[in-house]
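Here is the structure we will look at.
A selection of the complex's chains, in situ.
In order of appearance the chains are A, B and C, and numbering begins at 1 in each one.
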Amino acid sequence: MARVVVDVMLKPEILDPQGQAVQRALPRLGFQGISDVRQGKRFELEVDGPVDDAALARIHELAETFLANTVIEDFVVKVEEPAVEAK
Amino acid sequence: MTARIGVVTFPGTLDDRDTQRAVRVAGAEAVPLWHRDKDLKQVDAVVLPGGFSYGDYLRAGAISRFSPVMESVIEQAKAGMPVLGICNGFQVLTETHLLPGAMLRNNHLHFICRDQKLRVETNSTAWTADYETGQEISIPLKNIDGRYVADERTLDMLEAEGRVAFRYLDVNPNGSLRDIAGITNEAGNVVGLMPHPEHAVEPLVGTGRTDGLGFFTSILKNLVGAR
Amino acid sequence: MTLDTVKNAEQTPEAGQPWADLGLKPDEYERIREILGRRPTGAELAMYSVMWSEHCSYKSSKVHLKQFGEKVPANDAMLVGIGENAGVVDVGQGYAVTFKVESHNHPSYIEPYQGAATGVGGIVRDILAMGARPVAVVDPLRFGAADHPDTKRVLPGVVAGIGGYGNCLGLPNIGGEVVFDSCYQGNPLVNAGCIGVMKHEDIHLAKASGTGNKVILYGARTGGDGIGGVSVLASETFEAADPDGVTANRPAVQVGDPFQEKLLIECTLEIFKENLVAGIQDLGGAGLSCATSELASAGSGGMRVDLDTVPLRDSTLSPEEILMSESQERMCAVVEPGKVDRFMEICEKWDVIATVIGEVTEGERLEIFWHGEQIVDVPPRTVAHEGPVYQRPYARPTWQDALQADDANKLPRPANATELRDQVLKLIASPNQASKAWITDQYDRFVQGNTILAQPEDAGMVRVDEDTNLGVAMATDGNGRYAKLDPYAGAQLALAESYRNVAASGAKPLAISNCLNFGSPEDPDVMWQFAEATRGLADACLQLGTPVTGGNVSLYNQTGETAIHPTPVVAVLGVIDDVTRRTPIAFKEEGQLLYLLGETHEEFGGSAWSQVVHDHLGGLPPKVDLERERLLAEILISASRDGMIDAAHDLSDGGLIQAVVESCLRGGTGARLVVPDDLDAFTFLLSESAGRAVVSVPRSEELRFTDMCGARGLPATRIGVVDGTVSDANAVVEVQGEFALPLEELRTAHTQTIPGLFA
């Protein structure tokens, strides 16, 4: 069993008020030197069986059609565990 | 014969009973539709009501969009059947791409419940025929993911084709681009908006105004006229 | 670790047990051994410890709460009284209403969003368990100082949590309170109430009867969150969990899933409709321990449960943990065998997991098994209903006299009209008196399409029947400052204000629920406050004819040695035959006459003025006159029914000027006031005498109205007129001979404070 992570972030041109709210709060908390904050979603998927190319392709499709709305969001799929012995 | 208006219930839908009431107040027959059934029971039009279908988990409307009932709704909508998406229903319609753009968290990040002023920008849709183009109405708005966004090209296209159906007046309550409160597809049969016409059909309850009734009388006239 | 079975417990009587860590006292542990005739098993110990916690057993408060059952006013409306999940009252036309208020104070301090959210979830399940469809929620809230940095953390989280959960359930929020006082700094009060409506024949009770009937657990899977929540969070051990100590004694916070709860509501209502349950109980504090022991205790037989069958989210949970888990969104039903299949079908329809976990047995024992071995064998009553009862010592605090002697009526008053004007403006803008719209606009008040009145009206009101226009109203009130000065009177004032608010909306007050928030019962000062407050409330309920249908006690609300102000919160439920006759607070018609009902005395003890202008708390609270309250209510209700008044607003904190300004802002009109001959302007505007309201009377109704007041002996003083048409940009609130304040200036002062602090 391996873990695949899908990170979903708003496209850069889309306003991210959550990230902005965090950033605006930083000086109040005494934090300087952080020029931008973006907030997105992280999905951790536990995959039964090998994480081979076919599995990754399916997860890519899942991310594209379901986990992210590509009108507004970009995503990245990553295998987290060493895994990939399947190759 | 009265028109039959289907009202879909997804798990987590909240305003289905209110929408059925609004349909009845307008004089049509409300037909409950269940998310697991593909069968649309031969309704003449469908309303996707507000609420938090699937808890709005993942993204508002993202999970409901894959329900069996939506397969039929998408098919019929493409064939010209009138479909109205209110709030969560609008979110479902954008997720299905029957309407362009997407809904995001309000720019102030809070749920907002208020009596909202709108301008009806076009009365040439199936759901707005009973209004004057340019008419100002006030109906309740209540949501946390109500910020309409689309890329510039899409926005320009919507404006050029007269498909911005409703615009916020006085205040933009959520940061929607170009003050857009609702849009229509090219054919004018599929309409989505964030505010809630079904909560403004009786003088006594809610805000005490009946500005939302026109949505339901419009569709009635439209359907009867078509027969 | 080997399983601690009943057999094992019999054979190892001397085995050491962690009873003290679980919050039990030595004598309590001894009593358990006595009841069982042996040492308890680990699972039994877990059950007794949570069920005998202060939160579940009411061991410190019980002796005082008894009065609510003893001093019962004659009232035929009461259908189900104290003791069930919530009380039920008859509202006519075959309808019954159930309602209750509960606290979720400690969890909301630790995790504001989830603490508040699960507070709403819990009270809604209580209402649902009675057989009712939940139709509205209310949320009386109290926070530390408005400008304290920690309030910035707690308030937005609590508000978002209440909204996040309630909005997602589709329950309109129709009322509540927001109060700031530094006494709540380390102990915010998050109370939540819910109203449910059903037909008389749909009332359900929590009892397990009928040998062979199945016990079904349905809803969310059981997880490891919230284990021991009630015993840890709502008890003395909580003190160890202040912000720095959080890890030392990790509080068992739960995460709510409002979507799951919405499914549970619809599923349960469908199950009720087909008459499929013989008994039902929600799972709240103490989880399965509570549900199984209460169901079995209230029923006629015993119960046998196989814990292995409980659907788990975490397969490593021990049986003790499963029994104690407070995972949210679960219910437990007792179902006749022949109806189980249909029950399961409905659950499947709503994607709700349902599992038969046991059955009702012939005996009188609650028996629980794990991997085929018996781990619990107890008489259920001893767990659920026969917990310890304490007569805690109490005594009037030594400081009480000095506090009362520090008379607020002697504070320096405004020297001239300009100072008076400035103080009024300051008051209107102060966090406690300012508009709470920024908060309440985060709550859906329109959903279900039956909301007649909601914030900022005096009471919330929902329509119950679309055809007949029957409706119910609710208001919640409490004033910790008054109660600190005199807990007996303070509790009565809370009831009086809530009662008055309901009557001002046009509804007839029927019955009440309460949430009693106090400090540590082990402190004799606090215990005295509690004893006085309950006595005051019970006496007042008897006199006003409004029985207590249920409620909740939250103790140990203190930081170190310092307790919060005693804060009894009272929710009054009213009924109105025809909601079209409801009375709003807005002044709308130019030229309508303003009448002040009741009498104004110099009463500034505990007042908003003394707090805002002098940061002072001392003296005596306003005098209570319950006969006057009753008369005032009768007049308000008759006047609304007969169309003699177009607006009414009760007078409470902030006095007359507060009420007039709110009514003007709501209607968008101005007002011209004249100070009556027998009063000075300061007392007229700012005194907080109880038993008063301001009404707006159409000129055509003046005679009829004043005749009615005169005939019934209620003082009614004409104090001015509504001035300026709606939305007139130049409208002013003028006190003749004193000052004039432009409405727009008042609006700015009133509405900017809360967003300025928290947005």
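Details
By our rule, contacts are C-beta pairs under 8 Å (C-beta built on N, C-alpha and C of every residue); 3 or more make two chains touch, one makes a residue touch a chain.
All values derive from a computational prediction rather than experimental measurement.
Recorded composition of the complete complex stands at A x2, B x1, C x1, labels matching the chains displayed.
What we mean here is this: only the chains that are shown with their structure count from here on.
Chain contacts in this assembly form an open path, with each chain touching only its neighbours along a single line. Each chain gets one centre point, the mean of its Cα atoms, and the points for chain B and chain C are 36 Å apart. Annotation: 41 Å between the Cα-based centres of chain A and chain C. Chain contacts: chain B has residues 108 touching two or more partner chains. Chain B makes touch with chain C in their complex at residues 11-12, 14-15, 17-18, 21-22, 51-52, 54-57, 108, 110-114, 140, 142, 144, 196, 198-199, 202, 204-207.
Listed in rising order, the residues of chain A touching chain B in the complex are 10, 13-15, 17-18, 21, 66-67, 69, 71-72.
Looking at the complex, you find that chain B touches chain A at residues 58-59, 62, 66, 94-95, 100-102, 104-109, 149-151, 175.
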